[in-house]
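Below: one structure, written as C-alpha cells.
Complex shown without one protein chain; remaining protein chains in place.
Chain IDs A, B and C follow the sequence of writing; residue 1 opens each chain.
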Amino acid sequence: MSKIGNIPVNAQAGKKRTNPLAGVFDELVQFCQSRSMFMLHYCTGCGAIELPPAMTSRFDMERLGIQPMVTPRQADILLVTGYVSVKTLKRVILTYEQMQSPKYVIGICSCTVNGGMYWQSYATAKVLNEYLPVDVYIAGCMPRPEAVIEGMRRLMRNIEEGKGHAWKDYFQRYDYYLGNQQHLFGDDWQTPTDIIGEARHYGLETEQTYGEHTRILEQHQQPLEPHKMRIKF
Amino acid sequence: MSVLDDLLLFTALASVAIIVVRRFASVSKLSVIVYALATVLLVKMSALGYGGEPIYSSFTLNVLGQNLYWRFDSLSWFFALITVVIALFTSVFMSGAWAEKYCQEHSTEAYGLLQAALVLNVLSMLVLLASGDLLSLFIGWELVSWASFMMMFLNQDKVARKAAIKYIVYAMAAAMSILMAIAMTYSMTGSLDYVQIMQAVAHLSNTQIALLVTLYGVGFGIKMGVIPFHLWQAAAYAETPGPGAVFMGAISARMGLYALIVIVVQIFSLTRVAAIEIPYTFLNMQNILAWVGALTTIIPTYIALKQNDARYLLAWHGVGQGGYMLLGVMIADSIGTAGGIMHVFNYATYQAALFMAVTAVMFRTGTSNFSKLGGLVTQMPLTFMVMVVSIIGLAGIPPMNGFVSKWLVYRALLLDGEPLLFVAAVIGTLGTILSVYKLVHNTFLGQLRLEHQDVKEAPLSMLLPMLGLVLIIFGTGVMPGVVLDWVAAAQNAVGIAPITHNLGGIELAQGGLDMIWVTGVMFYGFAVGAIVFYFLGGKSKHIHQFDNYAGGHFLTSKVRYHYSNHFYAGLMHLIGGWYKDFFKKLEQALVSLVSFLSQLSENFYRSAQPAVLVAAVAFIALWFIMSSFSMPADTGTVAPITQGIQGGLPK
Amino acid sequence: MNCEEINLWLDTLLAEIEEIEVTRKSERRVRVDVPASSLPALLELLKGKASYVHLSAISCVDWPDDEEFELVYHCWSYEAKSLLSAHTRIPRNSAQEFAHYVSVYDIYKPAAFFERDIYEMYGIYFESSPYMEKFILTEWNGPPPMRKDFDAEQYVNDTFNWADYHPQWLQELEEDGGGIAVRPEDIRL
Partner (left out) sequence: MSTITELLTELFLMPLIAFMVGLAMVLMLRKIGARLQRRVGPPLLQPIFDIVKLYGKDTQVSHGLIHDIGLVMAVGGYVAAEIFLPVPGMDGIADKGGIITLSYVMMVPSLGLALGVGQCANPNGSIGISRALTAMLAYDIPFIIVVFGVAAHYQSTSLVGMIEYQQAHQWGIFEMPLLAAAGLFALQGMMGKQPFEIYVAPAEIATGPMVEMSGKYMGGLFVMQTFQLYTAGVLYTSLFLGGGSNWFEFLLKIFVVVAIPMSVAFVFPRYRTEDMVRIMWKWPVMAALIGIAFVL
C-alpha cells in the first residue's frame, strides 16, 4: 500500500556544489523554475473542465507564471485531470517520459488518487504514483479552480525550497515503476524513450535503476540508439 | 600560334583521343588531365580577365568573300573559364565510383560515349565562344546544339529520348531563326564581321533592328529556355545521365546568353534597342526583353515548386535562374549587367554542386523521387552540407555568392526605378527559397526510411569536386571582387561601363555592399549564438527518431511519420489553379497543327498524280531561279519583305 | 402504405410463422422471441419484405442461471417508424471459452461492429463475421469482462493496489471517537 498523505518518493537531491557562485546560480534557476511553469494538461477526465476558468480571466494562472503548453517537450508540469484507464495510462507514461526534467506531475481529482468513482472498474488504473512519480495530488470531485491553483502554489513552494525532486525518483528507481507498468501492460511493454540511457547520460542512475524488470525489458527491447551522424564511405 | 590556337587544337586533339580510347578504363584519367590542361591554357590567357586585348586565332577561313576567324575576348574568356572548370569538376566527379557503377549498370561503351559527349560539348562551346563573326558563331552554335543532343540521347529511357527529340526540334527552330537573322543581317549590312556590322547598325531603321533582335532573341532565347520557349529544357537536362546533367545544367544553356550579349548588347547596343518603341504601349524593346527575363524568373521557378523529383526541380530552377541573368543584362547600367554576367558564374558553381549532390544521393539510394527519400542527413552529412551551401547560394541568401549577383540586380532595378521588375525578381527569389527548402527537406531531413539505414556517404571521388565547388561558392561569396574583376573586363569588352568594385563588393554613395563585413558580422553572430547555445544550457541527449511527439501515439517503422507529399498544400490551394499549362497547350496546338498539315500534304500527294507534282515543283524551282537572276544579288530577296513590314508598322 | 397498414401487415405475417412469439408492446414497439436457428431467416424477412432496413444495435444479456446468453437485435423501420427487437437465446457454453453463433453481417453490414464488440465483451464468437479482432479492449488479456461470472471487484483487488489516505486530521477525529463510519456490510475491500 502506498501512502498518500506524504507521497513516497525516495529521490536524493542533487549534490550541493561547493562553489558559492554555483550555489547562487542554482538558487536563481530554482526560483525561475518555480516562477515559470509550463503545463501540459492531459485531459483524461472531467477535471479538465476546471482548467479553463483557472487559466482565463476569473482566476488567471498567468499571473503566477503558469501557462499552457502544447507538446510534452515544452512542458514542465503534467496535469492528469481525471481517471486514467489502463489504455490511457500507457499514453500518459509515454507523454511523461517525453517531457524534459525537471518535470512534475500533478494528479487532479479523486480518480487519480484511488480510482475515485471508478474504483471498481477493471479498466481504470487506481493509484497514479505507482506508475509515475506524482508531486502533488489535488483531491476533489472535481476540485475547484481555487484548489487547482492552491495545488500549483504548493508545487511552487516545493520547487523554490528545493524539494521538487520527484522526477529524479523515476530515474533512480526506474525498476520499481517499470515493474508496476509491466504488471499492468504485460512483459512486452516498452516506450520509445530510452529512460535507462537517459539516466546514464545525466548521471542519475542508482542501483535501484536496474533490476529484474529492466532485465525483462532488455530482452525484447527495440533498439533506441539514435542514428549517429557518420561519415562512412 | 597564339594561346587560343593551342587551346582549340589541344581540345580538338583531346576529343579525338578520348573518342579513340573511350572503351578503356583510362578514359576517366585522360579526361581529367585534358580539362586540367585546358584550364591551365585558360589561365595563361588570364590577362583577358583583367582587361587584356583580345587574342586571335591564326586559323581563318574565307567563305563567300567573308573572312571567318576566331578570337577570345574578355567575355569569351569568362564563359570559357566557367565551361572548362565545370567540365574539370564534372570529369573528376564521374571518374571514380560513379564510373564503375555506370559501367556495371550500362556498359563500358556507354560510359565512353558519355565522356566523348562531354569533351565534344566542351570543344563545341569553346569554338562558339571563340567565334569572331556571325558565320563562325553559327557554326559554333550548330556544333553546340548537336553535341548537347548527343549527350541527352545517351539515356535510353523513353522519357529521356522523347525529351531529347523535343530539344532537337526546338534547337532546329532556333537555328533556322538565327540563320534567317544572319542572312538578313548580311543583306542589310553587307557583312558578317562584328565590327563592320556595328558600324552599319547606325544606318539601320528601327524596324529592321526590331526584326533582327526578335529573330536573334528567339533563336538564342530557345537555347536559354526563356519564356515562352522554356518547355524543352527541364526534362532534357534532368534525364541526362548524372554528370551530364551537372555539366549541361550548369553551363550549356548559358551559351544562349553569351550569344545574346554579343549580338544585342555588343553589336546592336542596348541604347539602340531601348530606342525602339513598341507602338500603343509604354514599352520599348529593352523593356520587353527585361520582362521576358522577369517572367522567366517567375514561371519556371513556380513550376519547379511543384516538382516531385529532385533532378526536375533543379532543372526547372536552371531555367528560372536564366531569367535573372537576362534581366540583369537588360537593365543596361553597369551594376545590373555586372549582376547578370556574374550570375552566370555563381549559378554555374551552385547548380553544378546541387546536381552533383542529387546525383550522389541517387548513386547511393537509386532514386531522386521525393516520396522515396528523407532523413539522409545522418547517413550523408557532407553531401548534405554541400546541398545546404548550394541552396543558400541558389536562394540568394548571404554569405554565398548567389546573393551578390542578385543584390546587384536588385540594386540596379532600385536605382533604375523599376518597381514591377523588382517585385517580379523578388517573387522569383521567394519561390526559390520555398522550393529549395522542399528539396533539402525531402531528401535529407525528416524521418530516415528503414531501407536507407545502411546508406553510406558519397564516395570521395564524388565528394571532392562537390567540396571544391562549395569552397568556390563560399569564397566568391565573401570576396566577390575576384569575380567582379573578370565581370568588369567582360563589361568593358561588350562596351558597357565596367562596374567599380573592390574585393568585398561595391561601394556606392547611396548604400553599397561589402561582403567581407557582412560575412564577418554573420559569423560573429553565429559565434554568439553558439556560445549562448553550448555554454548557457545544460547538455542534451541525442534520441532515436521514433522518440517523437505524436500526440501520445507509439511510433514504429511500419507507419511513416514524415511530411513530404504535397508539401506546400496551403499555397497550392490558392495558386494551384493558376497553373493552367498555357504554354504546354500552346506547344501541343503547334504540334497538332504541323501534324495536321503534314497529314494533309501526305494525303494530297497520295491522291494526286506524283508526276504532276514533280512537274509543278520543277516549274516553281525554275521560276525561282530565273527570277533571282533578274534581281540584284545582295539585297534582292530580303529587302521587299522588310519594306513590307516597315510599311505595315506605324512609326 | 402508411404506418398502420405496415404494422397490420407485419403482425399478420409474423402470426403465420411458427415457433416465434410476437408481443406488440405499442404501436411502435414489437418484441419477437425467436429460436436461435431461425433468427437469420427472420431478419432476412424483416429487411427484405417489411422495410426494417436499419439495424440499430445488437445487445447482449448474460443469464448465468439459465446458462444462456440473450441476443437482442434492434431493427428500425423508417417507413413504419417502429422498432422491432428480435430476442434469441443461445447456450452459454461455460465449459468452453467461447459461445458460438452465426453472424448476420451478410444481411446487415453494421452488424460487424456490434458483433466484434459482443465478442470482446461477452466472448460470443460469430461465425463468418468479417473482423473478430480486439476492438476497444486492445490491451486486455483477461476474460470477457461483461460476463456476470467475471468478478470485477475481485479482479480489481487482485490487480491494483490501493492508496491509504489517513491524514493527520482524520486520525485526530478518530481519536475523539469520530471519523468515517462504515457499516460492516459496506466494507468491500
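One rule holds in what follows: contacts are C-beta pairs under 8 Å (C-beta built on N, C-alpha and C of every residue); 3 or more make two chains touch, one makes a residue touch a chain.
Please read all numbers here as calculations on a predicted model, not as lab measurements.
The undisplayed chain touches these shown chains across the complete complex, A, B. Per the touch definition above, the residue from B:Tyr50, B:Trp517, B:Phe554 or B:Tyr605 contacting the chain not shown is B:Trp517. The hidden chain makes contact, of the residues B:Thr11, B:Ser334 or B:Thr378, with B:Thr378. From the options B:Val388, B:Leu464, B:Val482 or B:Leu503, the residue with contact to the chain not on display is B:Val388. Only one residue from B:Val40, B:Val195, B:Leu571 or B:Ala621 touches the chain missing from this view: B:Leu571. Residue-level contact of chain B with the missing chain is found at 375, 377-378, 381, 384, 388, 392, 395-398, 403, 407, 410-411, 414, 417, 419, 422-423, 426-427, 430-431, 433-434, 437-438, 440-441, 444-448, 504, 510-514, 517-518, 521-522, 524-530, 532-533, 536-538, 540-543, 545, 547-551, 561-564, 567-571, 573-575.
Mapped onto chain A, the footprint of the missing chain covers residues 28-29, 31-33, 35-36, 56-57, 60, 62-63, 65, 70-71, 73-74, 76, 100-102, 198, 202, 226-227, 229.
The criterion applied here is as follows: only the chains that are shown with their structure count from here on.
In this assembly, the chain whose C-alpha centre lies farthest from chain C is B.
Centre to centre, using the average C-alpha position, chain B and chain C are separated by 74 Å.
One finds 59 Å separating the Cα centroids of chain A and chain B. Our note on geometry: chain A versus chain C, Cα centroid distance of 39 Å, whole angstroms. Under the contact definition stated at the top, the residues of chain A that touch 2 or more other chains are 90.
Put simply, chain B touches chain A in their complex at residues 375, 377-379, 381-382, 448, 453, 456-460, 539, 541-549, 552-555.
The touching residues of chain C, when paired with chain A in their complex, are 137-142, 145, 150, 152-153, 155-156, 159-168.
Within the complex, the chain A residues that touch chain C are 1-5, 86-87, 90, 113-115, 119-123, 125-127, 129-130, 183-186.
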